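Comments concern the structure below.
What you see is the complex with one protein chain gone and the rest in place.
After this line comes subunit A, so read on.
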């Protein structure tokens, strides 16, 4: 079943892609092929592959339970917040929080994860910023 849904989604993706390719604004100065042809070929391959996947699906993959899916979604949300907050609150604090969350969800005890997160963050800061001189996001506190 998963592969059939995958095939349909892939086909829709191919159609969307082909449509986006068709509305590319052509420049008045163009080579013999133009900017549309290659994307259209790709859309064709994508569509054929999707149809093949739809017609000949593999065995059902092992999907996780709803709880685990939510786990992954939550981790994604934390990462997105991390990416947006990084320039605002600075590298050390943001990383400590995000790393604590991830290690907690992978089974560290709550107190242990705070310590692990803080150490991870400070360790990366020390190695990458202080030793290697990489510029990391600076928060209002300067680190």
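Methods note: a contact is a pair of C-beta atoms (placed from the backbone, for glycine too) under 8 Å apart; a residue touches a chain by one contact, two chains touch by 3 or more; residues count from 1.
We take it that contacts and distances are computed from a predicted model.
Among the names given as "Tripartite tricarboxylate transporter permease", "RNA polymerase", "Sodium:proton antiporter" or "Two-component system response regulator", UniProt records the absent chain under the name "Tripartite tricarboxylate transporter permease".
Listed here are the subunit A residues that touch the chain not shown: 2-3, 6, 10, 17, 20-21, 24-27, 29-35, 37-39, 42-43, 45-46, 48-50, 52-53, 56, 58, 61-64, 68, 71-72, 75-76, 79-80, 82-84, 86-87, 91, 95, 98-99, 102-103, 105-108, 116-117, 120-121, 124, 128, 132-137.
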